[in-house]
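Only one protein chain is missing from this complex, and each of the others stays in its spot.
This part shows chain A:
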Amino acid sequence: MVVDSYKVQRVKPMWKCLEPVFSRMTSRGQLHRLQKRSQHRASGRAGPEHDEEFVDILEERRRSSDLGHALRTFNPHPYRGAPPCSTADLNKAVLESQYLRYVAKEIAMETGSSEEDVREEARGILEEMSQNLQLRFIRLMGYTLTKVFKRLFTGIFVNMEGLGTLQQAIQEAPVILMPNHRSYVDFLVISYILFTYDIPVPVIAAGIPLAGMKMVGEILRRSGAFFIRRAIGSDKLYWAVLSEYVKTIVRKGYAPMEFYVEGLRSRTLKSVTPKLGMMHMVLEPYFKSEVFDITLVPVSISYDRVLEESLLAHELLGVPKPKESTAGLLKAGKVLQEDYGTMHVNFGRPLSVRQLCQGKINRCQYNSAPRDLPQKPTEEAQACVSWLAHLMVRIQDEGSVISPWSLMACLLLQAPMAVLAEEGLPWERLAERTLWLRRLALDCGAGLNWPGQTPDSDVMSSAVALHRSVVYRRAGRVYLLQQEEPARKRPISPEEAVMRIATAVLMLASYRNQSLHVFARPALLATALHITKSTQRDELFACFCFLQDVFSYEFILVPGELSQDFEEACVLLEKCGAVHISQQEVTLSDMGLEALSFLRALIQPFIDSYQVMFRYLSEEGDPVLTEKQLVPAVRNRATKLILSGELRTYEALSSDTLKNALSALQRLEAVTKLRTPEQNEYKVNSAAVGRIGDILSGTIPPQMLQTTPDARL
């Protein structure tokens, strides 16, 4: 049964602490806050310290007419009472902008074509891109989504307080809605909610493949979507049109803008390193003083169960993703028959860019040249954009609501997979460990969706029942489900057997990933303790930094705040009773072995997978490889290692893990990307890769690897 409203258990997360966000910037503020946090903990209040009221917005839809909802009087209050801006006016403003004139002139000079031709091309790009938001289509969308949502979900829970502050914020400054993206389903869910609550519906940055869908593309366009090509690369004109388009929308402020700072739908349900291009475009009107302020609203969308779960697992194992098509969407009918539990949409506290950027950006830098002149962003601006983008990802993470199933997935993955598939785990043991983990998660500040009024055993049982596509329960034991394939003629090969298990493991890993951010910092410290076997803070910190560097694409930490992250990890581990902390030392405590070994085991699959890649590359001897060759080759190697029993984790088969490892090597300058027009080729420095592998395995001590701050645009 679904209750109308309930509270999410949550120990006050870091970003909602008393101090304003920006006080975090000073290291003193940080320490002060951490002390405060530890006092919170020391006070030892048993219950959650901060409850948030979530309301099921589908409840009313189930009771009243869907059509009535779609036709409701929509009376939003936009920013400064800004008049609505028609598509034609918006596009005209973009095309006639001084900025685009400059760029067109530049491109005409470079290519030798006429300025008129370039501008014509720009018009074409804009036509392909532009949204055409119309209330009629919002209503149509509302009607359709009500039908779909009611079928898929038992509830869509929204934090009403967040919605209230959003409504206020929208009247005061241009608002940027920054949701995470975990499923196609959430594409219009924010528009749907805002429509329901009389808040101006957003224009939404979407990937161009959606535009290609018959009918659907046009409906999305009229529901406010604008479409961006993938891999824009160095297409100067495209960048210019896009950025002027985005900036014009922000400046006019007649509708909020929604975009995914991660740039794409996360295939692993884990946060993705944010993309900076769009973020920069959105912030620039503030940097250049064209608006007084911009408000960023991080939105965390969390699912009990994701529609695309098996599709994603297959994709990660190298089965290509089906092209987005309307026919494909209709075929997905079968998917609509299943139960996907609940969805949580958590609107974060609106953040003022003006306040966040205080001391980080000197707006005077734009005073000596026309603001319309195309200019490379300064290092200061790039660093500020990168910092803000990472910050948003972190706040999205902290706002996400974690299901009991995600905790169970963490634990299930720590069992040997072959055992889990064949012999199963005792249910009682899993249940007991899950309750233990719940405490640990709460201590680490997670927001848990754990219904208080239902017995714990029922909560866990229904979580397993909801995920019968991954596990099943029989005779007091829990087993990993291996997908049945229709009538086979020949027996399956050992390699195929590995892939079958891998599909289920990767689904399980995705659900684990939903809570990974909660444990990331203490887990990295636990791993550092294990690798260094040291108690010295500075040694541990060096190793912590190294691990963060290597896994920077796995665990998204805010750049430039490593020492705060380290401090935070120390405080959290101490709170779990795992360590004692003094000025110089971090010493293990006997009480916390369970927590430490759990946390270490959480990181282990990543270490093992990366090591497979490192070993492969260091044995190859300075080769030049393309990504297309590398991933299958390492995957083959991993399969062999799994079969021989040398490798325990199936995650080494995931293309996402392998690509992240490659990106990390690039970042650590052990691999260099060669710019060739057709393919991305990589040149490998085997010795450097080997050295990183050795540090990771603890055979040579970690030295601080100097890398440049990650601020690409």
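In this text, contacts are C-beta pairs under 8 Å (C-beta built on N, C-alpha and C of every residue); 3 or more make two chains touch, one makes a residue touch a chain; residues count from 1.
Here is the rule we go by: contacts and distances are computed from a predicted model.
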| item | value |
| --- | --- |
| Per UniProt record, name of the chain withheld from view ["NEDD8-activating enzyme E1 catalytic subunit", "AP complex subunit beta", "Alkylglycerone-phosphate synthase" or "Gamma-secretase subunit APH-1"] | "Alkylglycerone-phosphate synthase" |
| Of A:168, A:289, A:482 or A:587, the residue in touch with the unshown chain | A:289 |
| Residue in contact with the excluded chain [from A:101, A:275 or A:371] | A:371 |
| Interface with the unshown chain - residue positions in chain A | 289-293, 362-364, 366-367, 370-372 |
